[in-house]
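Only one protein chain is missing; all other protein chains are in place.
Entry: chain A
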Amino acid sequence: MNAAVRGFEAIGRRSAGFFDQVGYGSTLLAASIYWLLVGWRRRQPVRIRMIFHEMQQIGVAALPIATLLSGTIGLMLAIQSLYSLGLFGAEAYAYIGIALSVAREFSPLIMAILVAGRSGSAIAARLATMTINQEVDALQVMGINPVRYLVSPVVVALALMLPCLAMWANLVSEFTAGFYVSAALNSSFGAFVNDSLTVLKTGDIWHGIGKATLFGVLIALVAVVNGSTVSGGAEGVGKVTTLSVVQSICMIVVADMLFAYIATR
């Protein structure tokens, strides 16, 4: 465990390869959890106040754009489903595809991409700036462990907020899709919701929530790994910020596929 606790101290050293980064990321994750669990016993508690602050930034502040995106996704799915099912006269079953794909796929994925672009980049940039300004060194010499102070709150906040955003996206997408479908088919909105609820199993919801949590942790780790291995001044900050967004979106998509594969076997 000692190695994990001191993980962040390896910060000055560049992690060159992908596997180095994965190793560093896992160490950071272990250290974050460690500080979360036993920090208070070592006089280094992870502050609830800081977790809330991050949750506010990551989740609450993203609500308007999250609503807009998921609402549009709901409309898009409704349009596509009516078109494709209309090819063989099965429009009435549009709710099945919409309910399942929203809960299992679109909500977690779209919210993760949104958060990676919005918050992952901000976290990477912030950490990179702090590293370059020696603020991380300053924490270290004060005896404030940088992992518990900077990383743990971010990991927790992302792991908690992304599922919340995904749940919200479920509601909004279902609403807009139902609105469109019922208008197009001249049926009732209530019937659409009812039908959707009968087809949706708790397992489907959990599938989406589980993925969202995983994506949240991934975004946090990719941002922290990139931010803390920055080199070369302001230009370096820009570079790791971009890199962090690209890497997390790639990892989200791959993890999504793997998760779907494993969870449906």
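Just a few scattered comments:
The working rule: a contact is a pair of C-beta atoms (placed from the backbone, for glycine too) under 8 Å apart; a residue touches a chain by one contact, two chains touch by 3 or more; residues count from 1.
Here, contacts and distances are computed from a predicted model.
Considering only "Phenylacetate-CoA oxygenase subunit PaaI", "Sarcosine oxidase subunit alpha family protein", "ATP-binding cassette domain-containing protein" or "Molybdopterin-dependent oxidoreductase", the record for the omitted chain gives "ATP-binding cassette domain-containing protein", by its UniProt protein name. Checked against the hidden chain, the listed residues A:A138, A:L197, A:A234 or A:M257 yield one contact partner: A:A138.
Of the residues in chain A, those that touch the hidden partner chain are 5, 12, 42-44, 126, 129-130, 133-135, 137-138, 140-144, 149.
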